[in-house]
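Every protein chain except one is present and positioned as in the full complex.
Letters are used for the chains, namely A and B, taken in the order the chains are written, and counting of residues starts over at 1 for each.
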Amino acid sequence: MSAGLLIRLDGPVTYALPVRALGLLAALLSLICALVVASLMAGSYPLGAADVAATLAGRAPSDLAQTVVWQFRFPRALAALAAGALLALSGATLQNVTRNPLADPSLVGVSQGAGLAVVAAVVAWPELPQAMRPLLAFGGALAVAALIQGIAMRRSGGATMRFILTGIGVAAFVSALTSAFLTYGQIDLAISALGWLAGSVHAAGWGEVAVLGGALLCLAPALAVASRPMAAMRMGPEMAVGLGLRVGRTRMALITLSVALAAAAVAMVGPIGFVGLVAPHLAHRLARCGVGLHLALSAAAGALLVGAADLAGRLAFAPVQIPAGLVTALIGVPLFVWLLLRTQARASL
Amino acid sequence: MTGYNNSDAPEESAASRLRVAGVAVGYGDAPVVRDVSLDVPDGALTVLVGPNGSGKSTLMKAMARVLPVSAGEIRLDGRLLRSTPTREVARQLALLPQGPIAPEGLRVRELVAQGRYPHQSLLRQWSREDAEAVDAAMRAADVIQFADRPVSDLSGGQRQRCWIAMVLAQETGILLLDEPTTFLDLKVQVDLMRLLRRIAKEDGRSLVVVLHELNVAAAFADHLVMMKEGCILAEGHVERVFTAANLREVFGLEANVLRDPASGRPVCVPVVTPNADVMSRIAAQ
Partner (left out) sequence: MTAPSTRPAWRRLGFAPLLGLAAFALVFACHVSVGARTIPLPVVAEALLSYDASVFEHVVIVDLRLPRALLAAMVGAALAVSGALMQGVTRNPLADPGILGLLIGASFAVVLVVGVFDLAAPALIPPVAALGAVIAAMAVWGIAVAAPGGAMPLNLVLSGAAVTAFLAALVIIANLLDEQSFEQLRVWMTGSLAGAQGGVMLWALPWLCSGFIVALAIARQVTALAMGEETATGLGLNVGRVKALALFAVVALTAAAVAMAGPMGFVGLVVPHVVRLFAGQDYRRIVPWSALAGAGYLLVVDVAARMVLAPVEISTGLVTALLGAPIFVWLVRARL
């Protein structure tokens, strides 16, 4: 049993962590570092690795290098990583609480709700301070999630497929409403909002990084605490009650947590779809572990996904920037289809 | 208690940790369980039987605090169930619901380990006690040879034993199992019931099991409870309760109750010859 485990069985703090999963986490983190370095090096003004290292250390070879790295590429890379981690965690939580492997915050209208709130505010009150956006996004996302939950819930418990289909319908409605706002608004605002709506990291500065990082720091402990109840929730509501979990309260808390995570990301970089769906599944396939480690792996996978998507979007058709959200859609949809074809658990829904 | 009483049957002990008194349970306005009182005997295998819709599962869910009661009270060790913190209840009472589904890819050991939840905390995620409990549970349920295999790879009976191992690992004095044998082959049902009886006898745990198969119930139960339309119609030692009269009243079943010479347990055989009315009508055509 102890084979392949980092284990401590006695004392006030005990744990049993699979070594393979820990190793994988380390590997993903180093891949992330490599991705950041690549992001700093590549672009319309290419920099060598040595120059990048020097710039990061404070001894930039030129003012341009300083600007390019510290004003544009570095915050952008970090924002992409943080957004990816937040979305992946949101998806993992949502999949756990709905016990549905196809759940994703963008599929159930949460991202669109956040998007609508921000677009409506930007178009209707252009003088609105940037700092209000996270709050608006959170409010919009929560409102849409509550709406979907309210519509899809039924006495018999609320089938998760109904939840997803209702989410698709509500998402379509919200998207149409958002488009209506864009049509009504001024054209330059409309185009920039449209770019943001496609899910892009390119405008991210240190302000966005701060908010995203802050959100991660605040919500991560909540997730750590939630990982134990999430493990019990996997067994189904009745079994979870039998194991001593307060299911109703836990479900509400987890849904709120999932929405908060997605809303934070969407508020800063716009809706980026499929990350919340795909990253947790990637983590499952790469290593088997408990819920807590799986969350960490999902976050790392999500960060990598969005970081790579942003980099690809920046370089593929330069000088045209393809928003990261489009790239994740192109990668995510085939993976979603593959999951749709493979998931046997349909009967249980 | 109605029903024909066989006074040769042995008396039962009166000790009971889980007491249900005058309980009604229902979804919304329609009570599925009406005025049920039951003292679950300690250290014995209690079996709940009854026709579909009689409220057996609902009663079990109420005993496991999954459903709230709309009238009456349930007490565990003298304390009201609804006011006992749920985590504490989980350390005394375990539930195996009907048709449980394991998350995809879960290994047997991981499934059984989940039963340790009420004994763990954020800082103490896995301890020596947990490891020992899981090993003991897997050995008791005879699934230790599958420990590292995915649950989905196993047969129905083996999978059900894994779930039983899980509730065993929870290390509770009382176990509630809702239809653990449904959809399984008869031989597998019998093997599972032997396991459950062993758990009750050797570990001194109290088990309450909902069963569909009448003869399996009669063969293994210490204490038999017959329910119909939300009420208990007959309750007591198997010898006293498993009678033709009760079978007729509760199930509408015409059957002869015989005795198995090997085990001494009652067995019911449904009456198959058509009754006289039907025969004469056929003859008249």
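Heads up, the rule we're going with is that a residue touches a chain if its C-beta (ideal position, glycine included) is under 8 Å from a C-beta of that chain, and two chains touch if they have at least 3 such contacts.
Here the structure is a predicted model, which means the values were calculated and not measured.
One chain is not displayed; in the complete assembly it touches the shown chains A.
Across the entire complex, the residue among A:V52, A:A152 or A:V269 in touch with the chain not shown is A:A152. When the full complex is taken into account, the listed residue touching the unshown chain is A:L165, out of A:L165, A:A203 or A:A220.
Across A:I32, A:L47, A:L89 or A:L102, the single residue that touches the chain missing here is A:L102. Residue in contact with the omitted chain (choice from A:A143, A:A253 or A:L330): A:L330.
Only one of A:A26, A:A53, A:L135 or A:A176 touches the absent chain when the whole complex is considered: A:A176. Although one chain is hidden here, its contacts on chain A can still be listed: residues 102, 107, 151-152, 159, 161-162, 164-166, 168-170, 172-173, 175-177, 179-180, 183-184, 198, 273-274, 317, 320-323, 325-326, 329-330, 332-334, 336-337, 340-341, 343-344, 346-347.
By our rule, only the chains that are shown with their structure count from here on.
For chain A in complex with chain B, the residues that touch the partner chain are 1, 7, 9-10, 12-16, 101, 155, 224-225, 228, 231-232, 234-236, 238-239, 241-246, 284, 288, 290, 292, 344-345, 348. Residues 27-28, 61, 64-66, 86-91, 93-97, 100-105, 107, 109, 114-115, 117-118, 120-128, 131, 135, 147, 167, 170 of chain B are the ones touching chain A in the complex.
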